[in-house]
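A single protein chain has been omitted; all remaining protein chains appear in their positions.
Right, chain A next:
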Amino acid sequence: MTDVEERPHKKRRFFVDDSPAAESSLPRANSVADSSQPPAHSPPAVESDDALPIDVFDTGLFKAVVGDGLPDSAVLSLQKRFGDNLESAINAYFDGSWKTPSPQKPPSIPQATAQKPPSLSKQLSKDATSAQKSHEAATASSPPPKPPPLEVMPSKRYIGALGVAGWMTKSGSGLLKPGDNVKIERSKQRPSQKLGAGGKIRQPLRQKVDVIVRFIDSHGSELGRLEQEPATWISTLLDQNVCSFEGHCIFAPERVRTNDTVYLQLTCYLLKQAFDANNYIRPLDNNRQTGLFEAKETQDERDLRMRQIGLVKLFQEINLHPSQINEQTAKHKREGILQAAEVAERYEVDGSTGKKHGSDSGKSTPMENPGSSPPSEGNEEGEELEQDQLDTLYRKAQSFDFNTPEAEPAASFDMDLRKYQKQALHWLMSKEIASTQDHKEQSMHPLWEEYHWPSKDVDGKDLPIVAGVDAFYINPYSGEISLDFPVQEQNCLGGILADEMGLGKTIEMLSLIHTHTSPEQKAAMNSSGERRLDSVNSLPRLPKSSASVEPAPATTLVVAPMSLLAQWASEAEKASKHGTLKVMMYYGAEKTANLQTLCCAANAASAPNVIITSYGVVLSEYNTVASSFVGNRGSHGGLFSIEYFRVILDEAHMVKNRQSKTAKACYELSAIHRWVLTGTPIVNRLEDLFSLVRFLRVEPWSNFSFWKTFITSPFEKGEFVRALDVVQTVLEPLVLRRTKDMKTPDGEALVPLPPKVVEIERVELSTPEREVYQHIYARAKRTFAANVEAGTLMKSYTTIFAQILRLRQSCCHPILTRNKAFVAEEESAAKESDIANGLADDMDLDSLLERFQADEGEQDASRFGAHVLKQIQEEAEMECPICSEEPMIEQAVTGCWHSACKKCLLDYIQHQTDKGEIARCFNCREPIIARDVFEVVRHDDDEDGDNGQNIASKALMGAIEDDEEEEELYSSTQLDQAKTPTRISLRRINQLSSAKINTLLSQLKKLKRAEPATKCVVFSQFTSFLDLLASALHTSNISYLRFDGSMSQKDRATTLTTFATRPKFTVLLISLRAGGVGLNLTCARRVFMMDPWWSFAVEAQAIDRVHRMGQSQEVKVTRFVVQESIEEKMLRVQERKKFIASSLGMMSDEEKKLQRIEDIRELLS
């Protein structure tokens, strides 16, 4: 880089200066990245000399020359760069140099640039493109004549001077005297570790990186070296061909000896090639073919960081200040970078020990991230966001303009969209169709800074002025330098649809799928429509299966959690006019198809338009592809073998952890348009958003060290406002978010939902239940107190927590506390507390539980005969002798066969017992006891459709339960067919029941009678409790379905469909966790929450499964809370805090523990 010529001949300069870049773009020029670039942007690089000597830039003429295929943006780009020099513009256009330097020259300087990935060129050129595009408004009337900046840029240009100290490596007199010029060079001995595009070579010991910078006299012999500190960054800038330096001596002793200090003034020039896109090292090639060898990129990341630091330091030293900085980022910007870099440095120092730590936080690190990327190590979890911070963030993101334009869905879309959904469609389409982007006012990319070229040098002499190039731009976060104005631009043809749950994200996406299709698909549809009869023509060409990733222009891939696959399929079905949308489930057995063959462009007419698959499938195929189809993933024929027209991640917070394999697998899916749907783009960490951005390939945010520098580090240092502001700029162009409580300007709700009533049903425990509860309660309290005293609260946190869990379970049903896992846990916990307290009271618990079970009854009902049952059956329709209800509510009979309502009967027994009398039958005055009261279960209203099956299963159940507790005593179908074809059986009322179960059952029975078609959803967080509820519902003859995490996808789908379609009263038992996300249960209108969760938000989310868009009726929610129990206190905690951070299952964080110990204290108070 010794070429000092200011204005060399154009061609020659081109060849010499651009060569490193050219060389660098060769090794990986076949990256998939470029395929996402619209073809129109790559004009043919032939026909070079077809120019017209015209002076004024005339767009029409220009188009006439080069053809109409050129997009406006490109024209504008050329227009800006070449001003009125149409000839140059046309030349540049045809030889391609307007976009990227042409890679035709062999490498002449094999420097540290060997592994620069090429795709930045694309980005930069796009940046440039849109920069000029956005100039359009300003330049349309009178285009200012501007030469193309890079073309007129001299090979190097002065930016400033600085003083440094150096030390001599020679001794002698007259070697160096003030005023002498010296050359500044990098050490010749520098080993070329960075060569080798394979990238496997890594520097073994990073700490010993050679940073020697020598100064050399005019004869080429070394005089000395620069001091370590400046040498560190100067060496980087030299190595990376960013700058060149000329030195001249300021001070040197007359006679110098080795190691004497001399002072030099360095004049610094930015090299032209630094502005060349290809000279820029990007740390992560997001569009790489295989994501498997990330190790090599750590060197890149490091280079990047060094370059950042170098540039920032340089600018500091030469005292060059930006002339324009984006306002939001101006504050503390540069310090932030340096600090972040230093933080990274620190991590690097203990990098070897930090490896363990790193792989702990990310389970999937061994293959992809073997502890070798310092900037991303150590604290990748990031800090959790406080709720109010999240709120602020969202509030900004959801400043939705109600006047945004709407778009009408295509005719094939068969649903009515609400206004805001049409607006969403418009937004979605505008994101996908880049060229229709609004010509917004040009604003500088927030990360960039503008600098003016100095007009005078350090001695006050005027510098040569380069016409039209007054400023250059630097991105101190990436180390990028540019002459073109960096516009904040969205280059990702997709985004984040973050409408709140229930607003219809699925529908909005489906409308997009219908409305924006690829030209190929349109063509295919047209031809198949017109020439259906022409069988020969319409036969699809047989595509040959290809080893590379083939485009699938008619296909959208939907990745969703397993529980939602069926829902997607049915919504897609519902939303489409018959035959207009081919939907394919890609899951389990259906996975045999070769997607590449099915979906490739040649088959566009018959290809599935929507492929629905699960995250699990993506992950497993990714594993297969990664292990055996490296480089030829096309031959696998699966999800990774095609480039979709569009890919959609539903419930995308599933991939919020960028370290997870699932997330990595999703990053690798290839598509033109990339979308994520989620109601919570940020769950609790800013990194959550990063993962989405990474998937979307939003440049440059998808670069983690970039992200880290700008967002994570400031945030961790407590500069929340700054970090969140930046996040804001990331989100703003990407996210569309509306919430349910948004109001239109007229004050109407976005989605008018029917009202929701939440009421709390306070349940009173029965005496035996209360005894169990009190016992566990007393012990938990004791354990807590003992630990407080001993100061071992933190240690025994788990134990205490287990006991509280048990307490909560005993509110549902004491038998839950006998769950084997818990028993084991309890025992060890008890042992611990026994040791601490010298107590041994487990016997008590056991005997109490035995009593409870005994109360549930042993079998002793044989004295009932058929005639009794007949009588009972006849009485069933009569009124209750006690309360006069007709028919009886939950008919029950005494041991002496007399019927009344269950409640009346039990109340009367209780009444007598309370008075100290022996309970006697209300009818015959026989002594009776509560456990000899039997409930009458009638089988008269079984579902019509599956009657036979049901009876069979009931008979089976009866047979089984004969051995246990239930007595299937009588089947009246045989005796009394004509009159009462009703089967009844008797069941001890206390059997496997609890206060909560009883309350629920009686509510359900009442409801069933009043509204025989209503669907109910019953949530509990304890699946074992759901088991109990299931058997209770079964014996009460209430039809129910079960949905929990252990079910297969098929079963889930079947369950949901059955629940939605069954015309009669049905209860869905669902675990709080499995039902928290995504599910649509709007067919129900009653919700029962069996047990409170720590944070009401979780319950609310569950309730919103029912109370969401699509719900047409009022929703009534009943929350069961046991009186005077921990549940009541939980409600109080819920109210007090509204938000207890994430979940109590995570107990890693000491602070969280402390915080929760306070909660526990309150719970046990």
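Assorted remarks:
We adopt the following convention: a residue touches a chain if its C-beta (ideal position, glycine included) is under 8 Å from a C-beta of that chain, and two chains touch if they have at least 3 such contacts; residues count from 1.
Operating definition for what follows: contacts and distances are computed from a predicted model.
A chain of the complex is left out here; the name its UniProt entry carries, from "Ubiquitin-conjugating enzyme E2 2", "Mediator of RNA polymerase II transcription subunit 18", "UBC core domain-containing protein" or "Protein kinase domain-containing protein", is "Ubiquitin-conjugating enzyme E2 2". Only one of A:Asp210, A:Asp470 or A:Glu885 touches the chain withheld from this view, namely A:Glu885. Considering A:His321, A:Arg925 or A:Arg1161, the position touching the chain not shown turns out to be A:Arg925 (whole complex). Only one of A:His911, A:Lys1006, A:Lys1050 or A:Arg1161 touches the chain withheld from this view, namely A:His911.
Even with one chain removed from view, chain A keeps its contact list with that chain: residues 879, 881-885, 904, 907-908, 911, 920-923, 925.
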